[in-house]
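Pasting a structure here, questions to come.
Only one protein chain is missing from this complex, and each of the others stays in its spot.
After this line comes chain A, so read on.
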Amino acid sequence: MKPAPFRYADPRSLDEALDLLSDETGAKVLAGGQSLLPLLAMRLAAPATLVDLNRVPGLDTVEATGDGVRVGALVRHARLLRQTPDAQAAARVQPLLARATANVAHPAIRNRGTTVGSIAHADPSGEMTSVLALTGGSVTVATPAGRETVGWQDLFVGPLETSLAGGAVVVDAFFPALPERSGTAFAEIARRKGDYAVCGAGVVVTLDEDRRVSAVRASYISVGLVPEVHDLTEAVAGEPVDSADWAAAGALARTLVDPDTDIHASADYRRLLVGVLTERTLADAAAEAVQRSAA
């Protein structure tokens, strides 16, 4: 389990990185390496050059504004869980991000792996892809031609596959703020603590001014080939938040998903969990929505 030969470059600026990426055929960006290095070691990937982003300045900021949270390409998972002002601000604006991040792997991996790397890696078992989807987020992509914003719907093409061109660098990911009178929650079930989930669910509940349910959306991990957002509103639309039938929303979710069977869980079992996790997270998200409505 040793990688095939590759060249290694550690550019000091984004332009230099983009140059290297466009010069070389078969170049790949290296961020935290937590997904890429195992692929290299198992020779499932054999890029000619690794372009290491870690010495490029300016990519390690977390910016929270009223619109949302922007996470730079070198921000590690662990950073979003710290009690620092930037992380706390981010958690106020879009609480789902940190809640889901707490479920990513183990501390050692969270210290190196990046939020943006997770998204660029496009693993439907990763938490971040689905958080980007559920929040309606996007990424900023840099190429030698310039910068563009790519929405989550246009980003994820298949498992471990994005629409990005080979030479592109994702410079940040943007997670829009949690809307007014809304609450969010995340839960997952993994075989062992810190493992990729057998099934996970993120939900957002929005209330109207009378504390009736006006919108319910959910996104699941390890269910399906690319992250999807499911609208569950019809199951509980207009119900008072205190007596909403979250189980009905769970039941609806079960009919909307199309999970796969693998060695850890059958498709049926995953569907069961979709229902259970939906019901459980909706109750939590609703409580938050009530709280935020009051504030």
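Note that a contact is a pair of C-beta atoms (placed from the backbone, for glycine too) under 8 Å apart; a residue touches a chain by one contact, two chains touch by 3 or more; residues count from 1.
To be clear about the criterion, contacts and distances are computed from a predicted model.
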(message) Out of "Glutamate ABC transporter permease", "Sarcosine oxidase subunit gamma", "Isoquinoline 1-oxidoreductase, beta subunit" or "CO or xanthine dehydrogenase, Mo-binding subunit", which one is the UniProt protein name for the chain not included here?
(response) "CO or xanthine dehydrogenase, Mo-binding subunit"
(request) For the chain that's not shown, point to the residue among A:I189, A:A215 or A:L256 touching it. (result) A:I189
(request) Check each of A:R112, A:H264 or A:R292 against the chain that is not shown and name the one that touches it. (result) A:H264
(request) With the full complex in mind, choose from A:A215, A:L272 or A:V290 the residue touching the hidden chain. (result) A:L272
(message) For review purposes, identify every residue of chain A that touches the missing chain, sorted by number.
(response) 1-5, 42-43, 189, 191-196, 198, 263-266, 268-269, 272-273, 276
